[in-house]
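The complex appears here minus one protein chain, its other protein chains still in place.
All chains are identified by letter, namely A and B, in their written order; residue positions are counted from 1 within each chain.
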Amino acid sequence: MSAPILELNSVAHAFGGLNVLRDVSFAVPRGGIAGLIGPNGSGKTTLFNIASGYLVPNAGEIRLEGRAITRDSVPARSRAGLIRTFQTPKIFGHMTVAENVAMGLYMKTRSGFAATMFRGPAERREYRRIEAEAEAMMDRFGLLPLSKTRAGELPAGQQRLVEIARARMAGPKLLLLDEPSSGLSHDEVQRLRRWIEELAAEGITILLVSHDMGLMNVCQRVHALYFGKIIAIGTMADIQADPAVRDAYLGG
Amino acid sequence: MSRLSLWIVLSVLAICALPFVLERHSTELMIFAAFYAIAGLGVGLLLGQCGIVNLAQAFFYGIGAYASAYGTVVLGWTPALGMLVGVGVAGLIALAIGWPILKLTGFFLALATLGIGIIGTILFFEWDWLTGGTLGIGGLPPLSIAGFAFDTPDRFYFLAWGVALGLLWLAHNLTNGRPGLAMRAVRDAAPAVEGLGVDIHGLRIKVFVICAMLGALAGSLFAHYVSYVSVESFTVQRSIVFLLIPVIAGPRVVWGVVPGALFVTLVPEWLTGFGDIHQMLFGLVLVVVVTLLPEGLTGLPARLGRRVTR
Partner (left out) sequence: MTMTLVWQSLLAGLANSFIYAMVGIGIAVIYKGTRIVNAMQGDFAVIGGMTAVFALSSWGLPYPVGFALGILAGTATGWLIDRFCVRPMMRRNAEEDAFLLLTIGLAFTIGAAVLYFAGRDAHLLPGLGGSGSVQIFGAFMPVHAIWLIVISLAVVFGLWAFYRWSIIGLSMIAASISADGAETNGIDVSRMRGYTFALGGAIGALAGILVTPLIAVSYQMGLGITLKGFAAAILGGLANPLGAVIGGLVIGVSEAMAVVGLSSGYKDVVALGIMLIMMVLMPNGLLGHAGRKGG
C-alpha cells in the first residue's frame, strides 16, 4: 500500500496566544476528492496555508507522498506537485487571461534569462508550446473568448476559473481548492463540480474546502474541523448525521 | 505592425541619421544620452518589471568608470579588459549585496539601496589610492576594440548607440519571454507566483545583477569618452537622475528609457542660462509624473485624448 499523498501529524499553530489549530492529524489518500469543512474561524485557511507552505506550524509534521516537507518553501512544494488556489482569487490582474494561464506552465518550461534575451530556436519552440497549451486549457474551461482580456477586469466567478485553469496547467499531483464556489452562480457551481470530478478522473487528488454543502457532495471523504480539532471523518452523509458536528454547527 | 514597433523603427532610423545632420556639440550630447539610456535601462528593468526602486545605480556606474580608469591608466590594461573587469566586479558586488537585501521589499529595499549608494560615494571619496579621490584619474586612452579606436565623436556615437539599442533589444526580449512574464506576475500577486514554483528571490537577484552590470558598462563608456573620472559623477543625485529616466516615459515598457535619457540630457542644455534650475525642474517633473501621470509623459497624449472624448 502506498503512502497517503498528504499527511498532517499533530499539527498545532497559534497566533499571539490564540490556538487556531490544536493537534490536527489526518491523511488524504492518493486519488479521489477529499473535503474539509468547518465553521468560520475553525482554522481551515490556516491549515491550507500550513499544508502549502505559506505558514510554518508551531508544532507537527507535514508529509507529501511520505516525504517530510514541513520546512520546505512554497516553490519547493509546488515543484513536488502540491498546487493550491486561494479564497480570494490571486490572479495577475494586469496580465491577459492567456498570460495568466500560461504562467501555470512556468515549472514545466526552462527558458532562462540568456535564452530569452537572445531568442534561440529552443526558446522560440518552447514559447510556441506554452501558447498552444495555454490555448487548449482555456478552451477546456470556456475561457478562450476571453484570452486577450485583462484578468483584473473579469467578474469574480471567471477569475476563479482562470485560477483553476492556471493551477491545472502547473500539473499538480495534489490540488488544494480554497472555497472555489464562493461568488459563483448556481449554474457556474454545477459546472465547477463537473470540472472537479474531471480533474479527479485524470488522477489528480483534490482537497476541497467549501461552505457550499451541495458542492461538498463530490467528496468521497470529508474532515470536519471545529475550533482547531478534527471532530469527525466520513462521507458527507455521515458527517451531517454526526452528533458532534450537529452540536458544533447548531448547538454553538 | 503595432504602434510601438513603428515608433521603435522610426527612432532607430533617426538615431542612425542624426550624426550626419547634427553639429559636433549636439553629437556629444547624444553620446551622453546613450550612456544615460544604458544605465537607466538597468534601473528601468528593476522598477518596471520588479517594482524595485534602485538608488545605488551611480555606485555601479562608478565601479565601471573607476575599473576602466584604474585599469588602463595605472595598470596599463587594454580598454576592453578594463571594461570587462568593471562589469564583472559590479555584477559580483551586486550579487553579494543583492542576496541579503533583496529579501526586503518596497520602502525598506529602496532605502537600503540609498544607504548602499551613499556608502559607495563615501568609499570612492575615501579610497583615494584607488580612485584618486577628489582629484580623480585622468588620461584614459580612447576606447579601442580589436585595434579599431573609437576616437572621434561620430565613431563613439555609433558605438554607444549601437550598444544601447542592442541592449534594449535584449531587454525587450527578456521582458516579453518567460522570465518577464513571471516578473510581471510578481507585481500583481507574489504569493500566487510562489505557488507556481517560481523562485522570486532568485529572479530579483538576476535582474539586480543585470542592472548593476548595465550601470558599470555605461560608467566605463563614459570614462573612456570623457577620459577623466572623479567623485562628483557618482553621487546619489546622479542615482536619482538615473531613476528619473525610466519614470519619465513609464517604466513598464523598456523602450521608454530612450525618451527618458533624451529628456535628462537635453533639458539641462536648454536651461543652461538659468543656472542650477534644471535640477529643480527634474525633481518637479518626477513629482508631477508620479502624482498625475502613472503611465509617464508618453501617456499624456492618450490621457488628454481620453478626457476630450469622454
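Simple rule for what comes next: a contact is a pair of C-beta atoms (placed from the backbone, for glycine too) under 8 Å apart; a residue touches a chain by one contact, two chains touch by 3 or more.
The structure presented is a predicted model; accordingly, all values stated were derived computationally and were not measured.
*Asks:* Give me the visible chains that the unshown chain touches, in label order.
*Replies:* Counted over the whole complex, the chain not pictured touches B.
*Asks:* If I consider the whole complex, including the chain that's not displayed, which of B:Leu4, B:Leu75, B:Ile145 or B:Ile277 touches that chain?
*Replies:* Final answer for the missing-chain contact: B:Ile277.
*Asks:* If the hidden chain were put back, which of B:Leu95, B:Ala112 or B:Val253 would touch it?
*Replies:* Of all options in B:Leu95, B:Ala112 or B:Val253, contact with the hidden chain holds for B:Ala112.
*Asks:* Suppose we count only contacts with the excluded chain; which residues of chain B make the list?
*Replies:* Counting over the whole complex, chain B touches the hidden chain at residues 47, 51-53, 55, 100-101, 103-104, 106-108, 110-112, 114-116, 118-119, 122-123, 125-126, 236-237, 240, 243, 247, 275-277, 279-280, 282-284, 286-287, 290-292, 294.
By our rule, only the chains that are shown with their structure count from here on.
*Asks:* From the mean C-alpha coordinate of chain A to that of chain B, what's the distance rounded to whole Å?
*Replies:* 42
*Asks:* Of all residues in chain A, which touch chain B in the complex?
*Replies:* Listed in rising order, the residues of chain A that touch chain B are 52, 54, 73-75, 78-79, 83-84, 86, 90-95, 99-100, 102-104, 106-107, 109, 111-113, 116-119, 123, 126-127, 130, 152, 163, 166, 170.
*Asks:* State the interface residues of chain B toward chain A in the complex, per the touch definition above.
*Replies:* Interface residues on the chain B side: 170-171, 173-174, 177-182, 184-185, 187-189, 191-200, 206, 210.
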